[in-house]
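Here is subunit A:
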Amino acid sequence: MKLWRTPLDADKVRVPHGVVSIIIERCKGCSFCVEYCPRDVLIISKKFNKKGYHYPEVISAGLCVDCNLCEDICPEFAIYSDPEEQHSTAQTKENA
Partner candidate 1 sequence: MSDHAVLTGEHFMTGDEAAAEGGLAAGCRFFGGYPITPATEVTERMAERLPEVGGVFIQMEDEMASMNAILGASWAGVKSMSSTSGPGFSLMMENFGLGIMTETPCVLVNVQRGGPSTGLPTLVGQQDMQQCKWGSHGDFEVIALSPSSPQEAFDFAIHAFNLSEQYRLPVFLMMDESVGHMFEKVVIPPADQIKLVERRYTTKKPGDYLPFLPDEDLVPPMIKFGDGYRVHVTGLTHDEKGYPVMEQSCHHPLVTRLVDKIKKNAHKIYMYDEHYLDDAEVVMVSYGITARIAQQVVEECRADGKKVGHLRLITCWPFPEAKIRELADRGVKGFIVPEINLGQMSLEVERVAGRGVPTICVPNAGGAVHKPEEIHAAVREVIK
Partner candidate 2 sequence: MRTELRVTGFGGQGIILAGYIIGKAAAVYDGKHATMVQAYGPEARGSACSSQVIIDDKPIQYPYLRKMQVLCALSQEGYDKFAPFVEKDGILLYDEDLVEFSAVPDVRIFRSVPATRYAEELGRVMVANITMLGFFTAQTGLVSPEAMKKAILSAVPKGTGELNTNAFERGFQHQPAEVKLGAGAGV
Partner candidate 3 sequence: MAYSEVVNVSGFVGNFKVTVKKKTRYVNEKECTACGECVKVCPITKPDAYQTGFSTRKAIYIPFPQAVPASYLINMDDCLGINPIACGKCADVCEKKCIDFDQQDKFIDIEVGAIIVATGMDVYDPSEIDEYGYTRFPNVITSMEFERLICAGGPTEGHFIRPSDRQRPKRIGFIQCVGSRSAKRGNPYCSNICCMNTVKDCLLLKDHYPDTDCTVFYMDIRAFGKSFEDFYMRSKEEGVKYLRGLPGEIEEDPATRNLRVVVENTNGGGVDFHEFDMIVLSTGVIPQKDSAVIRKLLTLSKTSDGFLMEAHPRLKPVDAPTRGVFLAGCAESPKDIKDSVAQAGAAASHANILLNAGHISIEAVTSVIDDSMCNGCELCIDVCPYHAIQSNGKKSPPTIITAACAGCGNCGAACPTGSITMRHFTDMQIEAQIDAILEEDGDQKVLGFACNWCSYAGGDFAGISRLQYPTDARLIRTMCSARVDEEFIWRGFHKGAAMVLVSGCHYADCHYISANRQTVQRVNRVWDKMERLGIRPERLQLEWISAAEGQKFAKVMRDIEQMRKRVTKEEIDETVRILNEERDKAAAKKAAKTDKKEQAAA
């Protein structure tokens, strides 16, 4: 039987969210991060970096669960994610 309903507790469930950071100039366009992102957060940008590579771009930030796969699989140390909370507190600090 297919499960089609929106679960009644859907709004209460908390899942970790992450923010993706990209060092564009290190990227060599291998696409590993894009292909292996289990949440399809990334796409390959149409833009080039200075070395002429298409780097990744976040397309659906809300989906990122901070699994950090992009960081681990990136051969170029050019991308990573960190937890949203950490990021927002950092921002708050910066703002303050």
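Regarding selection, all candidates are chains of the complex that A comes from, given by their letters.
In this section, a residue touches a chain if its C-beta (ideal position, glycine included) is under 8 Å from a C-beta of that chain, and two chains touch if they have at least 3 such contacts; residues count from 1.
None of the values given here were measured: they were computed from a predicted structure.
Enquirer: Looking at 1, 2 or 3, only one should touch subunit A in the complex. Which number is that?
Expert: Candidate touching subunit A in this assembly: 3.
Enquirer: Mind pulling up the subunit A residues that touch candidate 3 in the complex?
Expert: 1-5, 7-10, 13-16, 36, 38-39, 65-69, 73
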